[in-house]
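Following this message is one structure expressed as structure tokens.
Some chains have been omitted; the remaining ones sit where they do in the full complex.
Letters A, B and C name the chains as they come in the text, with residue numbers starting at 1 for each one.
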Amino acid sequence: MTQDHRAGDSRLERGRRALAEIDGHAGEAVVASLADIAPDFATYLLEFPFGDIYNRPGLDLRAREIATIAALTAMGNATPQLKVHIAAGLNVGLSREEIVEILMQMAVYAGFPAALNGLFAAKAVFAEREAAG
Amino acid sequence: MTQDHRAGDSRLERGRRALAEIDGHAGEAVVASLADIAPDFATYLLEFPFGDIYNRPGLDLRAREIATIAALTAMGNATPQLKVHIAAGLNVGLSREEIVEILMQMAVYAGFPAALNGLFAAKAVFAEREAAG
Amino acid sequence: MTQDHRAGDSRLERGRRALAEIDGHAGEAVVASLADIAPDFATYLLEFPFGDIYNRPGLDLRAREIATIAALTAMGNATPQLKVHIAAGLNVGLSREEIVEILMQMAVYAGFPAALNGLFAAKAVFAEREAAG
């Protein structure tokens, strides 16, 4: 993982690189899907979460994805984004076992249904990875 | 950190040790506060979250506290438990800076008010630590 | 418990009687506190929840309070109203033990923090009852 803070580098460029590193094609697909409804929102998404937050030193991407997977599982109302971040967790080095541990732990804080729905989302993401070879 | 799975060891005993290691006095205070209203719930709290989940191998306590702090901040409706786990994060080796990074990141997933209220909870916990010397 | 559906009876009158039966003085206090900010909302509160819903046959008040206590505990963001309905549960015949069982069960569906905060609300309500003799 490289976190780049060169002065001449815009937030948008930094965000684009971070999104590609973290979310891969799934991130690009989200940005593309905004083109005809809210292109400025794609810019904000690249700039603030990815250009500003994920580029900050002080917490590595592995820890950041643990936090995001936990939060989205606990909230329970953003399944598409949870799937993107389960895949992102694998991209930045979390093992399947570690992701499953995070999801199971959410039963304690957000209830068994939230944990179950998180586990079923992970099952779908893991299966897609295997299908994609 | 020691994770102990000796056969002769009950879930309750394992939970008591994990709670002491993770939450310290704050955990004991929660258990004590349940004595006159729901003593069985104190047992469940020791057994399932602490005896079962936090004792599992596969994810270290540092990662588990990142997940819990993120989830409670995002849910935004459990401030007392968030404070206990911000303190627990410090206990298991997270730095103040890392905890602040997790809380700021929640602005992306649960909004700025959730992140702000998380930061104010951390500010209170950090101040208590300093007052306690 | 009396559920009264006389034709000449307005929703507002039925609601006022149901509120008095279920919530007692706590219900009157809520209505009074709305007088200077949103008096029409006090009318809606009497008419729809209490005049319409709580007066319906098909589910007794005991079952209705079980549902309300469970929902407010699981949502976790309406402590004042949860306290009113824990007291209401006692008013319509739930025992303290039964209320504690409902609150503990919410750990399964909404997480341990939601259940803990519900139990602490119950502890406060039970203590007030005893202080009031």
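The definition used in the following text is that a contact is a pair of C-beta atoms (placed from the backbone, for glycine too) under 8 Å apart; a residue touches a chain by one contact, two chains touch by 3 or more.
Keep in mind that what you see is a predicted model, and the values were worked out from it rather than measured.
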| With 3 copies placed here, how many are in the full complex? | 6
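The definition used in the following text is that only the chains that are shown with their structure count from here on.
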| request: Using only the C-alpha atoms, find the rotation that maps chain B onto chain C and quote its angle between 0 and 180 degrees, to the nearest 5. | output: 120
| request: Compare the two sides of the chain A and chain B interface and say whether they are made mostly of the same residue numbers, over half shared, or of different ones. | output: same
| query | Roughly how far is chain A from chain C, going centre to centre by Cα mean, in whole Å? | reply | 41
| Distance between chain centroids, defined by C-alpha means - chain B, chain C (Å) | 32
| said: I'd like to verify one number: the distance from the centre of chain A to the centre of chain B, where each centre is the average of its C-alpha atoms, in whole angstrom. | reply: 23
| Junction residues of chain C - those touching two or more other chains | 107, 111-114
| field | Complex contacts: residues of chain B adjacent to chain A | value | 48-49, 53, 56, 58-59, 63-64, 66-75, 78, 81, 97-98, 100-102, 104-110
| message | Quick check: in the complex, which residue numbers of chain C touch chain B? | response | 75-77, 100, 103-104, 107, 111-117, 119-120, 122-123, 126
| query | Within the complex, which stretch of chain C touches chain A? | reply | 74, 107-114
